[in-house]
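Can you keep this structure in mind? I'll have questions shortly.
All protein chains of the complex are present and in place, except for one that has been dropped.
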Amino acid sequence: MSELIIKNGFVVDPLQGIKGDRMDIGVKDGKIVETGTLSNPKTIDAAGMTVMAGGVDVHSHVVGPKVNVGRLFRPEDKLFKSPLKSPTCSRMEMGFSVPSTFKTGYDYARMGYVFVNEAAMPPLHSPHVHEEIRDTPIIDNAAMPVFGNNWFTLEYLKNNEIENNAAYTAWLLRATRGFGIKVVNPGGSEAWGWGLNCVNIHDPVPYFDITPAEIVKGLIETNEHLGLPHSVHLHCNNLGNPGNYVDTLESLKLAEGYAPKNDFGRKQVMHITHLQFHSYGGDSWGNFESKAKDVMDYVNAHDNLTVDMGQVTLDETTTMTADGPFEHHLCSLNHLKWANVDVELETAAGVVPYIYSPKVKVCTIQWAVGLELALFSKDLMRTFITTDHPNAGPFTRYPRVITWLMSRAARDATMKTFKWLDKTIDATSIDGIDRELTLYEIAQMTRAGPAQALGISNTYGGLAPGMDADIAVYALNPENMPSDPAMIEKAFSRCAWLVKDGVVTVRDGEVVAEPAKRTVWVDVKVPENAQVQRDIYEHFLRHYSVKLDNYSLFEEHLHNPRVIEVDATE
Amino acid sequence: MPKKVENVGCPYCGVCCDDLVVTVSDDGKQIIEVENACAIGNQIFHHATGGERVKLPRLRQPDGTYKDISYDEAVDYAAKVLYNAKKPLIYGFGSTNCEGMAAAAKVAEKAGAVLDNCASICHGSSFLAIFDNGYPSCTLGETKNRADVVLYWGANPAHAHPRHMSRYSIFPRGFFTGKGQKSRKIIVIDPRHTDTAQVADIYLQVRQGHDYELFDAFRAVVRGHEIPEEVAGIKREQILEVANIMKKARFGTIFYGMGLCHSDGRNHNVDIAISLTRDLNDYTKWTIMAMRGHYNITGPGAVWSWQYGFPYCLDLTKKDIAHMNPGETSSVDLAMRDEVDAFINIGTDAGAHFPIEAVKHLRKHPWITIDPNICMASEISDLHIPVGIVGVEVPGIVYRMDNVPIQYRKVIDPPEGVISDEELFERIHKRLCELEAEGAAKAEIKAAPAGVRAEE
Partner (left out) sequence: MKTVILTLTNPPELMLEGQNITPDNVAGKKAAEIAALDVWEGKQKSALGTYFAVAGDGGATAAETKIILRGDCTRVKRIGQQMTAGEIVIEGNADMYIGGWMKGGKIHVKGNVDSFCGIGMEGGELVIDGNAGHHLGASPRGEWRGMQGGLIRVAGSVGNDTATFINGGTIVIGGDADIHVSTHGEGGTVIIKGNAKGRVGGQMVKGNIYVYGTIENPLPGFQMVGEVEQEVDGETATFTHYIGDLGERHPTAKGKTVYANLYTRN
């Protein structure tokens, strides 16, 4: 079968601790192999370039109902903002902040990414999610069903029935072909069913009489009881408000005392997503300020946590989250169009366009907060680059985020465009930080770290023999980095080469092949549980609007699956 | 032994009942019984195996009759029509699965066609309102479990969506609505005193075409402003009473129908209904939902949105970028303006639904109908291609009116040799690729443009 050798590149692979050594990487039948085993490989000359594993995105909203609402209700996000179809791609590419599925796949590939974890799947809509996955070319996808406001979960955890909750969780992962436990504004989105919210972790959920804190702890216990590849993945309560870092620190503390239990090399018990939106001080928009330092001090000291940035990119974008009450709050601030979808027994979602303007003080402070999180981090294997796409900005800006992290000059140039520069500097620490991240650290944040946190680092995120042959080559010479930060952005926007599953997929920044993509899901074996079966039957009989047998994804709607098996029967 | 197929979805209206039980004859060819469906749903299944089905594509002959041809010939004909036209239009998708819609989009993009669905002459105005003002909505189970106030505006589910009221809105007992109808207030606003109005606690007979004014009045009242003594035929006291009920609801849903999106100002009626829903969320919880007609007419809006970012009226003629602007790229407007030169009618009956003037314009050019059955469109076509009936003979995903995907099943086999929409479009796509390759091979070098009179 097909063989490749990627020759003479500077290899950066944090999973193996390789820090830019000049090495060759061998590829055979879609896997990485020792170069000695190759017989007649095609050669990719990577001399003077950086070789990394394909990128892994821990948190991005790319497929599913709310993403699609974002597409549908923003024709203006397409007008004069879509590129012309690339002659080397099979389909058109439409949209800027919420790209079409085709553009999503192509653009991730151009950036050298191969795996994207869809951050929130409403279980009732899983067939929709999988239809979009089918139409997202090249990249492998996983999708996390949301649990934090699910009635089954609330009922089991109220009574501290971890085993039952675990059995239900295993059932739902299978029913939706899901990947792990996502928690969005625990309790708050259920409260939103009545137009209410849970503003802190001790605020009880109406009727269900359980607090967000209890939900999060119960789900951590469930997750470790099952030994899932990924940990609980938490979007904290009270997102986006001044002073919310207090609530965030309380949420982080919920993980204290828990240790990871799994066979997948995962080291955390909780992943906290888009931390930027949760690291604010002050008590009004007037004295709004960064508390990134306080939050990262805590994260640095607790190695059972991982985080991602949720970096504001200063673009016009589309916010979308299962945090229904937050989106309503946002539309009352910016008065733009507002879509909302409450999903029976499970979750909610809202979508509102948003403009992060360099002329608005709050936006430029948010920009600084995100970067500070990364720049204050002592362990970049636990701190990942995201923009919570498309919430803080589109994923296509990752190269710019990387550039800001790697170059103080790039940060300064951006800050020069701020209308309220002095106030931004006063309210943040960004101006006092000289740290510039290295390519190794960027590789930690964009592939090795996320792969480890997701529990897939035996397959993705590294370049060890036996792993998938997903390899990105960037036109950057670590021994002679460009002095112009724009060149860094350019190199990461359009990789020189992307090999996906052993197939040359991108060349000189252009997609040249569209190899089959996969759906990655987690199948957990649990002991028979008659009570949970009964509960499921009852809720579907009385409260769902679809039949139980039509709810679970039909096999024919699952596309090119890669199943990760977990045995939790012991 | 006859076989029972359970949890079958109904391929008729947007209620998308998925609890049907269909009994199929021994040989798997006849439908014997359909349980749980309403009368219309029932009929759909029996109709499928009742009459004579067209089993082969039929091509119009010079003498005006139809002649049976093979699928290969039909695919070739369709591909050539699409390839040769300057601006072909592919319209319909009222009764197709999402797999078929995705395949059709692939064809439209390759052919450089305009791609549109029945929403264009139906709930399209809802899309325009959603573009401008958003869509605070929920799934139907939310209404069932929580709603204590339900408002039908310009909708008559008693006729158009027979099981809507019993499954989701008025009668069912949900989690927080254990008393069913007794735990709910039902309001109906409609110029006609419909059968739905019969079950209402409050009925407001709005003057035909003046819904916008009534919404405006509700909004002003909700904000505490004065309004005139009568608006759109409704007395101030009644407006105040209903506004008060809405504000005091724990959870409300506005279901609106064609009464709103087919009267004057269409999209703006929906738009201001959305504004009212937004306003009410400052006090309590309100949601709004379009009563979409066909069982999967929500589908193309979903599929084409993820593929192109637009739910309908997609002008793909540039082949490298999509453009949408209803009023220009909408099927009826295109036809009325005589802007298209080939027409594919799929899973609907443009022959019956389009204005006669539009049909006349379209008839000047090749017209292909893709439909399981004989309909007006198939009888005025140049080519009729039969396909399997989705939800009966072909499984697939459909989107219910609340955007919830429902996985439909296959109950019986299609007539022998009859293929699905999806397969048909995949084959047309393949043929188009071949034609394109041949065309590229024999393309000449372009001559210098004529008509130049340079002032040198």
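Every chain is named by a letter (A and B) in the order it is written, and numbering of its residues begins at 1.
Assume a residue touches a chain if its C-beta (ideal position, glycine included) is under 8 Å from a C-beta of that chain, and two chains touch if they have at least 3 such contacts.
These figures come from a predicted structure and were not determined experimentally.
Touching the chain that is not shown, out of B:S169, B:T253 or B:S275: B:S275 (per the contact rule at the top). Considering the full assembly, B:F218 is the residue among B:F93, B:F218 or B:W306 that touches the omitted chain.
Touch with the chain that is not drawn comes from one residue among B:Q61, B:Q198, B:N244 or B:N325, which is B:N325. Within the complete assembly, B:E339 is the residue of B:E241, B:E339 or B:D413 that touches the hidden chain. Take subunit B: the residues that touch the chain left off the picture are 85-87, 111-112, 128, 131-133, 210, 212-213, 215-220, 222-223, 225-228, 231, 264-265, 268, 271-272, 275, 279, 317-319, 324-328, 337-341, 449-456.
For subunit A, the residues touching the chain absent from view are 73-77, 79-80, 335-337.
One rule holds in what follows: only the chains that are shown with their structure count from here on.
Every residue of subunit A that touches subunit B in the complex is listed here, in rising order: 63, 65, 67-69, 71-75, 77-78, 82, 84-85, 91-92, 94-95, 98, 100-102, 124-125, 127-128, 131-132, 135, 151, 192-195, 207, 328, 331-332, 336-345, 351-352, 542-547, 549-550, 553-554, 556-557. Looking at the complex, you find that subunit B touches subunit A at residues 6-7, 9, 18-19, 98, 102, 106, 109, 127, 130-142, 144-146, 167-168, 173-176, 250-251, 278, 281-285, 287, 301-303, 305-311, 316, 319-322, 324, 395, 397, 399, 403-407.
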